[in-house]
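Remarks on the structure that follows.
Shown here: the complex without one of its protein chains, the others still in place.
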């Protein structure tokens, strides 16, 4: 566990190596957080949920930081409103790295001396997974910042987000039946993956491959974004108001369609897997194909039959509690439960997900119009 | 069917008898429509979906009316944006009643001569149910208009919305098992109630009675609206921004809590059934009670064990398509499917629902913050 | 004075004769008030500023009306927010006419018995002018309601708003000098027209005629609305955001440009005087012509040399207090002074102005983007 903790902390910092100081500061839109905020918030999480509780005589590194770096834990007091995170030039990036070092060291000491404590390890494990989650958010947010800068800066020319699939697309058939869904056993999971429970599924078919750029281009060329009958009513309002006409990072140029990646702007390759579409777009595409999106239960049952983990896969399922769901006690009860409305479940993982962070029962969730996550589309019928 | 059609048309007009001309015109908020719009829109529905298709040489009563009275059918062309319905003083109320008379007569003739036509009757049946739906909306909207007028006008002093329950509250236990959900057989249903399908439910308990005003008052008095840990994150933002602190039509006065009804402002009776709370409030109340809301499947399975139909009952279920759901062909396919995102299912019916309009498989749906429907709360665990 | 009072009250009611009940109710945009509100508000003005003060034992006709019909007098207590005036179907139009009759009668009696009272007559005179002002607003508001209804109803086919000028356009030259500005003497004026005071003007030239539709069409055809260099920065933002490309009531049709009037939609006549442009548009047009708008002082000094009263004439002058301006004591002090920021002075009068209401020192005022007033443009250099 110490090893995993140290590596996770180090990996967050490694992700920042290609960045300039200026890149740590900005928040171009409310749902994107500054890089330095991610670095500090994950540190604050270890500090307030673990150090202040388990470490003797530990006092806060800085009395102002809880106000600055609490995300949404009402039980942990007042905080800077989310939209203002990018308005703060201080504390500086260097100061936040010092804060990280301080907390990492203190927690390492705690683990070396107190790891017998029964309540401690589960919290450290959550803290590690929390930080891994923010590692992906950090990459999503950098991509958003760079992809919306007219200079289109390159984050890392070696990080290739583009992905192909080796197999031919086929329909996997799953018979009707009672299936078990959700997390069981000793491994780590979030509370929203439990309790494991039985679900009855009708027979269904699901594609072995994800939708490609070429598939989606065909939808666009045949007027998909202009036909209201393909869209949910709220989706149609959204594409009109926001003037949406292609996936998030696509750009039409004189040379043809290009796509922005963390490695820079590249020609669009039709054989690559489609990325960065919202649930709204995924559902309209499925409708146009005469198909539908799978539910999260169908996905979980079928997942052994296909390769996954390259894109967060959009499901038809609304994010709701499982039967007998129990929120964690205390502030950590705010981790998941209070977001269980108006969001869609995404399953799988993405090319930006940190190692050992996802699993077949993992439930990610986004609002139906969001598309800065590296999402993809798998069809069902 | 002719009889049912005539009665339904007449009942809409009867509902307007207590109104002054001015009451037909206003739209105090976007989701409320003017009474005269309801009267005309239900008429337009019969005209464009039936008369123009099945009646020889039928020409539109007024070429401008489709633009004015189409609600949201993209396949039926351009229309006045919803928020502007209340900006139109013309056509007058009298002109709309003439329009109704014209269309009612034409459709009656059509039915008397062509009722053998196979495709005709299902459409008339939908038209009738569509109008019944708008009858409830019309009452909800009048209540909103009058309940937000400082003079608090009385719509009908004989219409008593207040309701009590004769039995003692108890927990009904339902064993786990495979149950059949959804509409089957010959009777009318909307497309969203089909296909009937099997659902596996864990064992659960559900209350035989709805939550009362007294129950909810206790929640309020114990600080329910001030405790963020009881609320979804979006709900908490909503109650802060909209300054929500009690159910929609409650008013605190020197004499104590009162509630506005279509029969006027009355003292709040703690034994009456709670009305006009949103999903957000229902969920917070359930959380505070250490319970939860039932899913729509649980509700449907358990409904035979309790009295229902007095309030639309809030469920935890997001409004989604059933397995093998098929949208109707053509413009009527827009009736239900395109709203299946970001809404919650409400089951049962209310004191304002028209006769023969609801059934045990009926799925009503509202956004989680809406509360102008006559909604209620039933707990589960 | 009694005669003038009776006639003014009767004229407001006469203006409503062509209207249907529904037309009294709507408020399609915040700055437009419902007709019934105008009728009640002018009545409330007489009631609270005169009857409750001067008439023995007078009690309010209805205790709720001050809350409903106070416009903006903070000193007179709480009131319905402006944007909600159109949300109130009650009191009905009939009830408001009864209210008018009651107050008119009571004030007539007061005048017949107490007209000797020194403070009384000036207040009645203000009340009369206040009602005349609202008569013009009422017509402006009806025009807005009908001009934004897809049916384009006719208010009065005999009311011809179109207007030509008999003389040839010429430049009137005014020499530099000290001139006296503002109201003097015994006749009625508002406080904002005083104190009369000396102003030094440079020599200037001003057009004897107002700009015509033909003049403005040329501006449009030569890309006036597309050239940012002609516009104030705020004006340019406004025309982009609101997609402004022609005067308020112009419509491009297959037959050419038409203009909506209270007498209905008519072909645009190039020789008619331009109407319904904002200060922003007037200033851009002047810029394009290599001219400018006159100041209100230039206008007042030059007005004897040209015909005026057909359009409210846009000036370059911001609406500010004259030297030694004194607000009236009490609530009436709120009549003018508190609006003296961010508005432009308009001089003259319009085809919709009530008789005996305007004069050469009259200062009307509108925000620079407003154009539902019957405004026109006169150039200076």
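Every chain is named by a letter (A, B and C) in the order it is written, and numbering of its residues begins at 1.
What we mean here is this: a residue touches a chain if its C-beta (ideal position, glycine included) is under 8 Å from a C-beta of that chain, and two chains touch if they have at least 3 such contacts.
Everything numeric in this text was worked out from a predicted model, so none of it was measured.
For the chain excluded from display, the touched partners among the shown chains of the whole complex are A, C. Per the touch definition above, the residue from A:24, A:190 or A:249 contacting the chain not shown is A:24.
Of the listed positions C:13, C:160 or C:234, the one in contact with the omitted chain in the full complex is C:234. Within chain A, the residues in touch with the undisplayed chain are 20-29, 36, 64, 67-68, 80, 84, 86-93, 145, 148-151, 153. Remark: the residues of chain C touching the chain excluded from display are 72, 74-75, 178, 197-200, 202, 204, 228-229, 231-236, 279-280, 283, 292, 316-318, 320-321, 323-324, 333-334, 338-342, 368.
In the analysis below, only the chains that are shown with their structure count from here on.
If touching chains are joined by edges, the resulting network of the protein chains shown is an open path. Set against the C-alpha centre of chain C, every other chain centre is closer than that of A.
Here the chain at the heart of the structure, going by C-alpha means, is B. For the pair chain B and chain C, the distance between C-alpha centroids works out to 44 Å. Along chain C, no residue makes contact with two or more other chains.
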